[in-house]
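One structure coming up, written as structure tokens, with questions to follow.
The chains shown are only part of the set, and none of them has been moved.
Every chain is named by a letter (A and B) in the order it is written, and numbering of its residues begins at 1.
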């Protein structure tokens, strides 16, 4: 299929505009029909109180103040964090940040509708507010994880098609987990990371390119591209406590989740440095590990972060996550490519896949231990169902079922969507031009002669060194 | 005038220190005479309550907690957002970030005084607090927009002189709009964007350089400079919801403004990608569009963002803004330069000018539709005057008058200030050395020979590729 002319017509002049405009028009129509402001964001809604009871709805109780700072941190992670993390490739910086920007902007709108239809309808209207913004950004994060698996080998139109389906499946999976099983997963170890990773890996499997080594020269990093990527890494690392705590219950729950994530990440970072040096025969650190594995600690407490995991429990989880992540990059990724034919550009299996499953398992174990004794009157904030009589082992079973459903949905969904994306109509790059910005972007190119032999201002070359 | 020696004496050794020191001394004296802490920031003021009524002034009602997170987001936009957005030029990164830093640091102090004198006096003192900090940053934003129009063609002293006048005119214009007309413009479509853009364009017109093509080789971007610029773009995009909502009323108003801006920007981004590909004959995306036009959606809901614009209304506005912005870059900017002799370095007409006017028009239309029915008891928070009996069409007329006054003030002010800036005393760069850091900054320069022929460590060259 890769040899057809259609596949190699990478000109986006009609495909991309038609796609973007049609999608946005549909979004606007659906928003017009179904979306309205949450009462906390509605002029009439927020001020609609009994005149006799003037103390109701004081401004500081508006949901905005509880969650907007966390939302902004999450927003930075989605657009700066994910976007720059993927700029490590030497010739794919525009696409990494730019396609991330495009598909995230689409996904957050589409997610608002899909999540709204499935679990946010009030009187046949979807109510939007700071919580829906956070949830939409979360769903978008899942799409960006999958993007990492197919980075450099896909066209922007292909990515938008992937996003349409993935957001939809994400919302269905999330609905099953949260509203059928009543599983807990506030930071999305399962719904976001496990789902996004295995969905993306399956898509990458279907889109396997036998001759990808033709683009090998561009598949690595250069010095400054690695520094740009560190901007993404550090922002993801810093704000992960906000990510995991963004939609947990008010008060102690948000507070505790942030703490657990903070400790998990710190421990994970030490594990990452330890194992990165250990697996290198010269004892040198590898930027790939630092950029990615150091974040696994945030993924791995995505489910249990709001629970009474204890700080030292969080540190153990983070340490394990960093360890398996580095070992995955070193020993598992090559096998995935050679044996399973999965070309996982960013190693999302190591950063989101395995740590996501670990996070789900930690969630199961921590749920088993939930009790009125440990949580006191705060039990209901974390485990509503246990508070209302569900057995803690039943809760744990539901957590386990959630992991299974997520893996199933991700793999099956990824298979089907991968086949759809394999159609030679999206303008995907040829094998010889993967990981290359110039195929979809105007890139200023100066000829080699100009650089080496023409009248060079000395000042130009100062950039070089 | 450009041929005089005076113009080409770009040595800043006396000019810049004298300018900075004199300005700061004046600022300190005026602050000493007129500025004191707002009661919410004053030890005695905040704790001055009736001992019998201890519940007054609980800490969580301090204005700080309502607005400081938004302030910090705005602060990031001013210093990182604007600063890095302008680093797209290949040899002007130091100046873009560095002069942005300098003139913003001056402007926020000067704006505190000018805005204070005009509409912040209490007992002949200017009270400063988190609101004054936000307002000062807003005024600074306007100066930075104008900076974008003259980027690369001005000396730091010239920019400081521009800032002195522009801040003053900004404060006067703002006073007329908000305190005479009682127009609404919380996110500054008119006061900040329209004013800053047309003021800057007029200055650029007066400072027109016939022989600017002599610096053409440096007026474009290079690969990594475009990536640095994306740091600015993405931060502006992420935090624009905070910008527009930073000084709206507490509660539903801040909440709704953030939502509207979020949706407007998302829709704008899809329009930007669509039209960027459409106007390129190879269907390739242009970094100039992505870096700038994708932000027009934030500008265009600067006035109406706090109103009941509805999410889908916001999306329509954002989509339109992105569209006109890309088309402006493609078709209008060349005309502005060739016919009107306006050399608009950053294209502020496309990012701030037209979208600002669009935002003003959307504000007029949304004001007409304002009613007790739609806003309920929240009407007064948005339209104080309508709540107190003003007709909504009168409000709309005042909004329209505000746009007119803003355009007049900006164009006339820009003309006069432009003429002042044309004096050959500020050390502006010659036509051959525009867009060049080395003229005002110590830049490490290695000779070409050193690089190509001398004993090169291989490791040096790793940077190159």
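We adopt the following convention: a residue touches a chain if its C-beta (ideal position, glycine included) is under 8 Å from a C-beta of that chain, and two chains touch if they have at least 3 such contacts.
Quick caveat, the model's predicted, so the values are computed rather than measured.
**Student:** Whole complex: how many copies, 2 being shown?
**Tutor:** This structure file describes a complex of 3 copies of one sequence.
Definition applied: only the chains that are shown with their structure count from here on.
**Student:** Centroid from C-alpha atoms only, then distance subunit A to subunit B, rounded to Å. What do you get?
**Tutor:** Centres of subunit A and subunit B (C-alpha means) sit 32 Å apart.
**Student:** Can you tell me which positions in subunit B touch subunit A when the two form their complex?
**Tutor:** 60-61, 65-66, 69, 73, 90-91, 217, 220-224, 226-227, 230-231, 234-235, 237-239, 242, 250-256, 258-259, 262-263, 265-267, 269-271, 273-275, 277-278, 280-287, 290, 294, 308, 310-312, 315-316, 319, 374-379, 381-382, 436, 438, 443-448, 451-452, 460, 462-465
**Student:** So in the complex, which bits of subunit A are touching subunit B?
**Tutor:** Listed in rising order, the residues are 11-17, 19-21, 23-24, 27-29, 31-32, 35-38, 40-48, 57, 59-60, 62-65, 68-69, 72, 75-76, 79-80, 83-84, 87, 90, 93-94, 97-98, 101-102, 105-106, 108-109, 128-130, 133, 156, 222-224, 228, 231, 440-444, 452, 456-459, 461-465.
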